[in-house]
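Every protein chain except one is present and positioned as in the full complex.
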Amino acid sequence: MEYFVELLFSGLTRGAIYALIALGYTMVYGIIGLINFAHGDIYMIGAFTAYLVATVLSIYGFPLLAIIVLAGLAAAVWSSAYGYTIEKVAYKPLRQAPRLSPLISAIGMSIFLQNYVLLAQTSDFLPFPTLIPDWAFMEPIAHIISSTGITILIVTTVIMLLLTLLIKYTRIGKAMRATSQDKTMAMLVGINVNRVISVTFIIGSGLAAIGGLLIATHIGQINFYIGFIAGIKAFTAAVLGGIGSIPGAVLGSLILGLTEAFATGYISSDYEDVFAFSLLVLILIFKPSGILGKDETKKV
Amino acid sequence: MFSLKEIQRCLLLSLWFVFLTFPIMVIKVDPFERIVHWRWENILYVAVGSFFLSLIFRMLLRKTEGGGAKALGAVSLEKTALITRILETPKYRNTLIISVLAVGLVFPHIFSTYQTNIMITALMYVMLGLGLNIVVGLAGLLDLGFVAFYAVGAYSYALLHLHFDIGFWTALPIGGFLAAIFGIILGYPVLRLRGDYLAIVTLGFGEIIRLVLENWGEFSQGPSGISSIARPGFFGIELSLNSAIIYIYYLMIIAIIITIFVVNRLQDSRLGRAWIALREDEIACQAMGIDKRKTKLVAFSLGAFWAGIVGVVFAAKTTFINPASFTFLESAIILSIVVLGGMGSIVGVIVGAFILILLPEYLRALSEYRMLVFGAVMVLMMVFRPQGMIATIRKTYTIPKDDQD
Partner (left out) sequence: MKRKLGGKLMTVAAVATFALSLTVSGFAADTIKIGVAGAHSGDLASYGLPSVNAAKLVADKVNAEGGINGKQIELLVEDDVCKPEVATNTATKLVSSGADVVLGHICSGATKAAMPIYNNAGILVMSPSATNPALTKSGEYPNFFRTIAPDDAQAEVDVEFALNTLGYTKLAVIHDKGDYGKGFAEYAKKYLEESGKAEVVLFEGVTPGAVDYSAIVQKIKRSDAEAVIFGGYHPEASKIISMMRKKRLEADFISDDGVKDQTFIKVAGEDAEGAYASGPKDTTDNPLAIKAVQEHKETFDSDPGAFFQNAYAAMLAMVNAIKVADSTELDALKKALQTEKVNTPVGEIYFNEQGDAVGVGFSVYQVQDGKFVEM
């Protein structure tokens, strides 16, 4: 039983990590129907910015709390700026293009960003500073879940709730929903579609940055390639849950994380990814639009 | 040439890029010695670089954009028309084909082994691209795991050779058919998925194949791979490395000609028209009495068949394979070839393969900047030619309009 609980929390942590990245994926997809392959790399840039700022501040002797706040802020600001710029450079000119063209542009962008960081920084793995210390009150359950792990779980939940509220109840949220349903119609009723898309990218990238900061703290190291692997998993999770749906992304991520943890724990970690992808195939066969995805009836 | 306002905008833009690249370009920390290197000089490079780049970008955009999105379509249409004209006029087309063929035939005798070698790689990707083009370009099924079938082909030859000492020529059809069977196995359950859901399932399938090859060591020798695979035999004569490369080169040329012929005939066949119809509108297609599942399955398995064939050639050419050659990035590159060249167009796929495969090779001169430039070129090509280098000829009689989904 103890073992089961341990694996459960391993899975939840992993799932929450995927969710932080998957949320951005799903938002962008929901609005413009684009698989933004560069999203994982924006998360990597967020992690790098956080790393640089946090290390500089700690060298200059700032207190831990200030470091966390400033590093998080910097990561969010710069990741959003990257997200915004990437959209303007690589996706916006392709809005009228065939459906697959922005996808290729995104793959190119992903390759570009990885090599940009590789050249401007280093190919080595760098130690990410411990921003979340082990809290004393966590000690009795430290063997089950770490302080970082629990922080990630809480932050993911909070972000999911905030995003749902944002999309349900605010003006911009309403505009987002309208844009995702019908761009032309949204334009006709006076919604600035370009602005909505920009805001989506900014929010999605900002989330990726927060994810970058937390995940890098959890893993303890970063390099230029972390975005790619995490990105694919997060994308898988988003589709599993029903791409375009915010709770779907979180649910899909948790299911994926739990599957991997239990597959590792009870069967073998050799095939953890095989189990993850097989589960995806199985679920999609029976539920072709993902778990929480809307079944769209297509009209002729 | 540029108005003051434009220059002002470019200046603002370069300021934005200075801000954007500030942490990554300027700060470098040594976390162990606890030293911060402020590389202020990089600000200057970024500022000057992005200023001039944005000027150039603006100029190019002005050329293509003109009065907005509509002009963009018009300009590219005009450009396609030129290529289309060449391809549609038999006189020009034949001259073009003959001259390309002539260059192709004498190529290995003029250029070095290295050039021939990378040309073989490019030709292999042309074939892969043509295979995927059936699935993505014609039938409109987004496949992100195409590399799986390529792997099936390569491993079937490698394993058959390892255990039963089966030669290249016997393995060639076996590899192709095995890949086609895998295509059907995958295709059967998932083909009712639509669009991006299909994409992710195929991606997952590709990863599953790679992971099994990596982990099931007893079967595939795991990550250390299979070495000493025989090169294709030439009527039982042992060939030296150089002549073997030239031999494979000509084999590839023949294979490509056959592929082009087959794909070309397929396109105009009943089946090909069914694919295109399916791509355009599934429901209308069903209403017209086309067996949706069967048509899709045939597209899937045919595409897979070609990938399997190329896989066998790949194993024979490198003489060593391991799962590292069959990652998702490989699928992404093949897909990029199809889209970048122009979906559904055979000439487009050929051009796309040559650009994407030869570019990194010829960019070797840039050494570490190679992949950076490669990524940027991919983005720029899509931005400036969204419908691909060479759009399908079929497209000329569709009415260009802003399509919304």
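Going by the order they are written in, the chains are A and B; count residues from 1 in each one.
By definition in this document, a contact is a pair of C-beta atoms (placed from the backbone, for glycine too) under 8 Å apart; a residue touches a chain by one contact, two chains touch by 3 or more.
If you're wondering where the values come from, they're calculated on a predicted model, not measured in any experiment.
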Option touching the unshown chain, where B:L12, B:M59 or B:L241 are the choices: B:L241
Residue of B:L191, B:I209 or B:I321 in touch with the missing chain, whole complex considered: B:I321
For chain A, the residues touching the chain missing from this view: 3, 6-7, 9-11, 13-14, 17-18, 115, 118, 122-127, 134, 142-143, 146, 149, 215, 218-221, 223, 225-226, 228-230, 233, 257, 260-262, 264-265, 268-270, 272-273
Touching residues on chain B - with respect to the absent chain: 30-32, 37, 112-114, 117-118, 121, 214-215, 217, 222-225, 227-228, 240-242, 245, 314, 317-322, 324-325, 361, 364, 367-368, 370-371
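Here is the rule we use: only the chains that are shown with their structure count from here on.
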Computed distance of Cα centres, chain B from chain A, in Å: 27
Complex contacts: residues of chain A adjacent to chain B: 29, 33, 35, 37, 45, 48-49, 52-53, 55-56, 59, 74, 78, 81-82, 85, 89-90, 93-94, 96-105, 107-117, 119-121, 126-127, 129, 182-184, 232, 235-236, 239, 243, 270-271, 273-274, 277-278, 280-281, 284-285, 288-290, 298-300
Parts of chain B lying in touch with chain A, wherever the complex brings them together: 16, 19-25, 27-29, 31, 34-36, 42, 61, 69, 72-73, 136, 142, 189-190, 192-194, 196-197, 199-201, 203-205, 207-208, 211-212, 215, 281-284, 287, 328, 332, 335-336, 339-340, 343, 368-369, 371-372, 374-379, 382-383, 386-388, 402-405
